[in-house]
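Shown here: the complex without one of its protein chains, the others still in place.
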Amino acid sequence: MKKLITAALAATMLTSPALAAEVKVGFVTTLTTGAAIIGNDMKNAVDLAVEHMGGKMGDLDLNVIYGDDGFKPETGKQVTDKLVKQDDVDFVAGFIWSHVLLASRKSALDAGKFLISSNAGPSPVAGKLCHENFFSTSWQNDQTPMAMGEVLNQNGIKSIYLMAPNYAAGKNMIAGVERTFKGDILGKDLTKWGADAQLDFSAELAKAKASGAEAIWVFYPGAAAGAFIKQYHQAGLKDVMPLYTSFTVDGLSLPKLQKANFESVLGSRITQQWDPSLDNAQNKRFVADFKAKHGTYPSFYAAQAYDTMFLIKSAVEAVGGNLDDMDGLRAAMKSANYDSVRGKYTYGNNHMPIQNFYLREVVADADGNWTTKVVSTVYENHQDPYASECAMQ
Amino acid sequence: MDYALLFIQTLNGLQLGLLLFLVASGLTLVFGILDFVNLAHGSLYMLGAFICASLTFLLGNFLVAVVVALPLTGVIGYLVERFIARPLYARDHLDHVLGTFGLILVLDTLTHLIWGPAGIAIPLPVWLDGQVNLFEGVVVPIYRLLIIVTGLATAAGLFWLVNYTRLGMLIRAGASNRTMVAALGIDIQTLFALVFALGAMLAGLAGMLIAPISEASIGMGNNIIITAFVVIIVGGIGSMKGAFIAALVIGLIDTLGRSYIDDAFKLFMPSDAAETSAPAVSAMLIYIIMAVILAVRPQGLFPPKVR
Partner (left out) sequence: MFLTKRSSRITLVVMALLLVMPVVFYNTGNEFYLDLATRLVILGIAAVSLNLVLGYGGLVSFGHAAYIGIGSYAVGIPVYHEFYGGFESVASTNGLFQIGLAVGLSALFALITGAISLRTKGVYFIMITMAFAQMVYYLFLSLDEYGGDDGLVIEMRSQLPLVDLDNPIELFLLCYVSLAISMLIVRTIIHSRFGMVLQGAKGNNERLITLGYNTYLYRLTAYVISGAMCGFAGALMGNFSSFISPEMMGWSRSGELMFMVILGGAATTMGPVFGSIAFILVEEVLSSLTIYWHLPFGLMLIGVVLFARGGLMGILRGKGD
């Protein structure tokens, strides 16, 4: 037993030699459970970014260490603790899920590390809990559905039914639609989320239909997206209540929906800060190389993960590889002086992006693959509504 | 009161209840006859869904895929019986729980390795993909009706099997007195393997039926298995009738709870609090019912007569 313990501990210790002249990025995402479909897409994007950088940031070697949050806040926090304490990373990045980010943020920030969210944008981190070492390469949760609320108004929708999973982001998303939508909200449902999420929405869809709302809006990221769209389609609601979604129809669900022939999704509209068709050099290279390597369009998760790596690179290069220069790194990141795949954006006082939001439509590309294209710009340089609650200047 | 909505929700509850029954019936068979607690029964449900998904794309038709996938899940059930369950029969329930708990981890990870982390959406034939107008204001997806019909037919088939066949006679005898069946010279080994495979097929069928609705996904079985255990405990272990009634009751309570609890809560709490607490409370309902029933009847509602 004694030998076993010593051997086991020695074995794990060997994996963490302290090497100089490298920059270590800990990337926390979901690599197991059904939600791993998102995590793998992000991992693919990060690997592609590393490849595009030639494995270097300035003169430093780049070392990315992945952590699996298992779709659970508690595991996410443990993984973050390990990255910070054992691997001694310089940056903690990633985070798909708002609740995982909220559980893990203290572990990274209290240890004096930079924390960069590549997706999750719960309201507290943009408002009261904003922090000088926290940055986001995505958005605050409310923003994308706020843009959707504007689109609903423009389309003359007078009443709507809302559905989202019962966790931090789901509640933020609903708040976002409510913020800008001017018509009546005839009902809303929050469904069980997590590893044993509810995936049969028959009762909720029946309620939505009975409410008499003109349209239905939902937020179902990851694996639940396909399930929801199928059931919406099977219930024959397409002509009764048109579907509007946020973070539901994306580069991950579209290939699956195409394979199962759900044509009702073609023409459906979503809002987002990025699109594979955006016309800038960085995006073209990213989308083309990603497609060449993995055969599918990258999702917005992938785009944000890719950006995260280039944001870090710009900061590391700005301080000449001196990772002890926290102030320099922070100032460089705050300036957002790098080529983002979404085009130029700036950071607000709370270190959340101030950026454009586009209306996108699901179409078939030249090869017949389903993807999205930009229809119009809903918001220009939009700042999240929680920035004023943040004490930073 | 919107009666059309109530009717639709009742149908939805019935559908959920029948799926639960398919899972629970296999569990109660294995439990009642083999006295074996199979936590990994839910993994067989998941495997059924994934195998059927792959076969649907291979063979081009969902219904054909179901027919081919059923015996395959039966074979998997047989293998689980042969290599995991059989050595554990002589042990206590604690060992069953732990062994099959390990099996869940293994099967979930194998599924991840074989099929990848993404769920698989199963396309339905066009005639199953539409809706039917039952009467004014009641439009239901055809496929959900198919689930209800299949569930009821399987229940009837099981009822016939248990009550009117030689195998059923042995099953009933085994549920009441195992040693006696063995003493009568019945090849108990084969009977056990058969029952286990049958249970696996029932769970697999439930997984195949739900997959076109909610996709085949990793861990889908770990949610339903606990509910299925509640069903057979409430119904009385080993009782097919108990499992049937308890499954329908729990399916209805769960669905109607999800539909109406938030409205009920809004009568005495703020609207937002009602929206967020209602889903969890409706999930809690079935456990409360189980505790109440066990407090009053520690053997469940319909315990087999002799044990």
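Some notes on this structure:
Residue numbering begins at 1 within each chain, and the chains themselves are lettered A and B in the order written.
Keep this in mind: a contact is a pair of C-beta atoms (placed from the backbone, for glycine too) under 8 Å apart; a residue touches a chain by one contact, two chains touch by 3 or more.
Every value quoted in this text rests on a predicted model; they were computed, and no experiment measured them.
Considering the full assembly, A:A168 is the residue among A:V64, A:A93, A:A168 or A:A227 that touches the omitted chain. Where chain B meets the omitted chain, the residues involved are 31, 37, 39, 84, 87-88, 91, 93-95, 97-99, 101-110, 112-113, 222, 226, 229-230, 233, 237, 273, 276-281, 283-284, 287-288, 290-291, 294-295, 298-300. The omitted chain makes contact with chain A at the following residues, 1-2, 4-5, 8-9, 11-13, 15, 31-32, 68, 72-74, 77-78, 81-82, 85-86, 98-99, 102-103, 106, 166-168, 192-194.
In the analysis below, only the chains that are shown with their structure count from here on.
Distance between chain A and chain B, defined via averaged C-alpha coordinates, is recorded as 35 Å. Within the complex, the chain B residues that touch chain A are 2, 4-5, 8-9, 12-13, 15-16, 57, 112, 116-124, 129-131, 139, 141, 143-144, 210, 212-215, 217-220, 222-223, 255-256, 258-259, 262, 275-276, 279-280, 283.
Chain A makes touch with chain B in their complex at residues 31-37, 39-40, 166, 171, 188-192, 195-196, 198-200, 202-204, 206-207, 210, 223, 226-227, 230-231, 233-236, 252, 256-257, 259-262.
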